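The complex appears here without one of its protein chains, the remainder shown in place.
Order of writing sets the labels: A, B and C. Residues in every chain begin at 1.
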Amino acid sequence: MNRSLRPLAATTIIFIIAYGLSVAQFPNMFSTRVLGNFLTDNAFLGITAVGMTFVIISGGIDLSVGAVIGFTGVLVAVLVSWFSVHPLIAFAIALVVASAFGALMGCAIHFLQVPSFIVTLAGMFLARGAASVLTQDSIPVNHEFYSFISTLYIKLDGGGRISFIGGLMLLVFVIGAILAHRTKFGSYVYALGGNATSASLMGVPVARTTILVYTLSSFLAGLAGVVFSLYTSAGYPLAAVGVELDAIGAVVIGGTLLTGGYGFIFGSFVGVMLQGLVQTYIIFDGSLSSWWTKIVIGMLLFLFIVLQRVIFSSSAPKLKHVRKLKHE
Amino acid sequence: MADTSYTLQARGICKYFGEHTALQDIDFALRPGEVHALLGENGAGKSTLIKILTGAYHPDAGEVLLEDRPVSFRDPLHAQAHGIGTVYQEVNLLPNRSVAENLFLGRQPTRFGMVDKRRIEREATELLARYGLDDIDPRAELGAYSVAVQQIVAIARAVELSGKVLILDEPTASLDRNEVEKLFEVIADLKARGLAIVFITHFLDQVFAIADRVTILRNGRLIGTEPLTEMSRTDVVRMMLGKDISFSGGTSAVGEREVGELLVSFRGTGRTGSLQPFSLDIHKGEVIGVAGLLGSGRTEMARIMFGIDPADSGEIRLNGTPVSIQSASDAIAHGFGFCPEDRKADGIIGDLSVRENIVIALQGKLGWFRALNRDDQLEIAGRFAEMLDIRAASPDMPIKLLSGGNQQKVILARWLATDPGFLILDEPTRGIDVGAHAEIVRTINRLRDDGMALVVISSELDEVVAYSSRIVVMRDRELVAELRGENINPSVIVQAIANQSDEAIAS
Amino acid sequence: MRRHPLMRILNAQTVALAGVLLLNWFLFPGFFDIAWQDGRFFGSLIDVLNRGAPVAILAVGMTVVIATKGVDLSVGAVMAVAGAVAATMVVDGYSAFTAIVVALAVGTLCGVWNGLLVALLDIQPIIATLVLMVAGRGLAQLITEGSIVTFSDPHLIFMGTGSFLGFPMAAVIALVLMIAVTLAVRRTAIGLFIEAVGINRSAATFAGIRSRMLLISVYALSGFCAAVAGIIVAADIRGADANNSGLWLELDAILAVVIGGTSLLGGRFSIPMAVIGAIIIQAMNTGILVSGFPPEFNLIVKAGVIILILVLQSPIAQQLLIFSRRNAGKRSTP
Partner (left out) sequence: AEMTVGFSQIGSESGWRAAETSVTKQQAEERGIDLKFADAQQKQENQIKAIRGFIAQGVDAILVAPVVATGWDDVLTEAKEADIPVVLLDRGVDASEDLYLASVASDQVKEGRVAGQWLVDTVGDKECKVVELQGTVGSTPAINRKKGFEEAIAGHANITIARSQTGDFTRSKGKEVMEGFIKAENGGKDICAMYAHNDDMAVGAIQAMKDAGLKPGSDIYVVSIDAVPDIFAAMVAGEANATVELTPNMAGPAFDVLAAYLKDGTKPEKFIITESKLYTPADNPQGEYDTRKGLGY
């Protein structure tokens, strides 16, 4: 098996085992309802994680995604509720604004040579600030289009459903995977994360790729904002605080290296699902106090990373020695 | 007309790095269908000139002409688009991607907008076969292969990209003879197709084997461009150094001389999965040469000796008492030193100054609290810079800005500063100019005469023969033979490496 | 290259600090007023020092961590833990001294834990410290059971609100810590080793530096600094607020380090500059407070100032600066 597939396999196995153990304890967790909820409830996180995966593979990080989700949600709500713009047009506007914002951050990262951590931190402040300047209150969106979207779902046996936004997330993962693993852009992103100097000497358009990566991440964060707005039928400036850390966690649990250059889009999907599983488990358990919830989440995070580490290091790069010289 | 028309030409190029003049008024011209050797000492400015020709740097003065038209390349990509393929001195590939992708990145064939992976892999296999790399899996990560393989991949990539010009900056530094021969076949083929080829190396034999003309730089200035037919080796060296050096210096085999008392002995030392247990005694005043093919496990043996990968079997005795070497710092505490082979990854600490790079191992030995002050550091750095003729504009300059050869000398200086009893050198002369090469060989001899025990790994057999008191041969991660006396000569070593009946040699 | 001492002081950080202070003065004319009252100095400038102290203290530890190419996201949570430990102990009747020592030890231990994950298990620092960032706050709440543990021990309170020679204790502690750590790393070889490990850990290990030990120590220092900051913050409000103490301060601390010119990619570092970075951030916060901006603009103002400083520090701006200096030099030498 390809070495870089190992962490992905590891994560998947961990997920299956963890799910199995949870079901053993709470049989109710094995239902289409819970599985459907995994998709719907984590849709915005999953979509964000796809963008984050690209950023991290390229060797960067994007701390602004949570704030961008909040901002787009508010923007959409303001446009729809205050200016009676049709939601679809509002979505388009929001996505364009979010993408432009990402492009701007990408430019700053590339041209000013400031680390992405700091640029996107400033971006986070800016987006969150802009959202609270637009409105401090939560704005409800009452539009028949929203109600229409919430009727779009596939019913599963056992009361579960695959909602529109859950399906959208799956679609984004598929497109993301194709983009990352099958296109030139994808290979440029990996190249950038491997070694930016080499990449530029090898003819990778570094500026364009960097800018596109952050544009993509912000676009997807914007899309996640739209999804969040569909999910809650509202726009709230404080929505999705800290989602950046959840997304980074999911991406890393999914086997993508924070140092860049290695990773799989599908891994992030498993990472998101694992986080959803942990939360659902805690909810089903229902006996943890606020603080124990945090401690348990921290411990599980630790456990996953260490498990992955163990599996990953047992498959550490073995140098292949090629001996071409056959002196008879 | 054909005589005056140049494929690529540089006129009056100047390049300054701050106060330092890297290139001053350089003219350089390439004819189609020629192999043009670019020679000079370490730090003469060869790599800098290449970077200017290919758009990686921009000249402070002068112009570049491609087929008699002035061009100004924005970046290497732009140069590539004009048919100039380059292999820069440090292998610049992506170890995290597959071999195939490294070969095709930036110009992958697509189908319906998707990269056509199958086709890339197929073409990569064909391409690699031409360089004798049939058993390489194009889907495997490049980083999984040795430096030599990576170097060949880099060359193959550049060759594919070069429609008009191919530039190779020290491509042969980490290749062995057969690979060099393969490379020369490819170059001859390209030359016949009318490409202009720039070839930088410190191996004069290779220059005479393949080049048509030679341009020589010294201290950033142009010394001259001459057809090679009219030059002898001595002429070339004189132009490079501005003085004569003798080649015979110390080449008479060292042979069986009086060695000092036993210093270190390895008894059944090995590491599972990495190296078969080996036994070796090293005396004071003795140089053990280590020969073997690429990947035969020489570097691994050195790493085990130095505690980077601690041994998991056997024992190590120092002056007769068993010692435990679990880490590099243990080894250093026992007076060991180790110049690693991969200078960029394991040697230099790029952003630190030359001074700090020299004193760091000594400081590591002294520990956290016995800090050398700046004056001590400058004194030590100055002493070794002079001793090894390290050319740096200032001891406070970051080492990453030094030329490759000078970086190598700094690493050597680092270890000499710790005053080691036992020094391991892994490919110490790789990428070193003739002058410095002789200097390093002399230094090895001197250290041995001063009573130091050395283990020197080198792929250059002539060199190994020149300073070794004994030679051990590695094959398949196992120490297979030990050569002494008259067996220390290149042909016997080659036989031993090539798996002739071991007994015959070992006798 | 030797530069005029005046030029050396004139770097992006000091220019930015002066700029922010002047802007504050412009928005609030009384900004530079300092009065002597109740045996201590009193004024906005003093507030900046006092309020900036926790982040400055965090930045001291964060700088060395970042210099090793790491990052410590857990400092905010460790602050909460240390504050909770100190507060519950004095409430349980232990002396302030014991409480402080135990809290510092617990903080250092948290740092050691991070260091072990990074150095021994080779987990990437962001993730390794994310574990404690999440779980640490939970631990702190476990200790306080979610409530604010209020105390009235005068010695412990003195750590946060006392004054020394008229200056706020917190600022004095920050200053002492900054000087002590700077001397400790610069007068020994530790600073050199930290930089070496940050730039090229493999080469540093080959050169005989015990990089694992060093990494663990560095994270331990960061944990210790976080504990100091946590005690100060708790002492300041006479209570351990496990829920909010140090919340998001890790970002401010990282920001301070970066504003101070230390690269997130490791290597060369400067602790005093990071402390100046912390003061810049606080000057900005205090400026927003006294200027009377509506609070919803806080984040935007903050982002604006960060962007400004980053642009000032960026290689492009530096080149322009060098260029203009060189031109000025040319003119002066005919």
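The working rule: a residue touches a chain if its C-beta (ideal position, glycine included) is under 8 Å from a C-beta of that chain, and two chains touch if they have at least 3 such contacts.
Bear in mind that the values here come from a model prediction, so they are computed numbers and not experimental data.
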So there's a chain missing from this view; which of the remaining chains does it actually touch? A, C
Contact with the hidden chain (one of A:Ala234, A:Val272 or A:Ile305): A:Ala234
Which residue, C:Val233, C:Ala253, C:Ile279 or C:Val305, contacts the hidden chain when the whole complex is considered? C:Val233
Would you mind spotting which of C:Ile148, C:Leu175 or C:Ala317 touches the chain that isn't drawn? C:Ile148
Hidden partner interface residues of chain A, rising order: 26, 28-29, 31, 33-34, 37, 40-41, 44-45, 132, 136-140, 150, 228, 231-234, 236-242, 276, 279-280, 282-284, 286-291, 293-294
For review purposes, identify every residue of chain C that touches the missing chain, sorted by number. 28, 30, 35, 37-38, 42-44, 47, 51, 141, 145-148, 150, 161, 233, 236-239, 241, 243-245, 247, 285-286, 288-290, 292, 294-296, 298
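The rule is simple: only the chains that are shown with their structure count from here on.
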More contacting C-beta pairs: A-B or B-C? The answer is A-B
Quick one: chain A and chain C, Cα centre-to-centre, how many Å? 30
Report the residues of chain A in contact with chain C in the complex, numbered from low to high. 61, 108, 111-115, 117-119, 121-123, 125-126, 128-130, 132-133, 136, 245, 248-249, 252, 257-259, 289-299, 301-302, 305-306, 309, 313
Provide the residue numbers of chain B that touch chain A in the complex, in ascending order. 56, 75-77, 80, 86, 88, 92-97, 101-102, 105-108, 110, 113-115, 117, 132-137, 139-141, 143-146, 149, 157, 176, 178-179, 293-295, 497-499
What does chain C use to touch chain B in their complex? 1, 187-190, 192-193, 195-196, 199-200, 202-210, 267-268
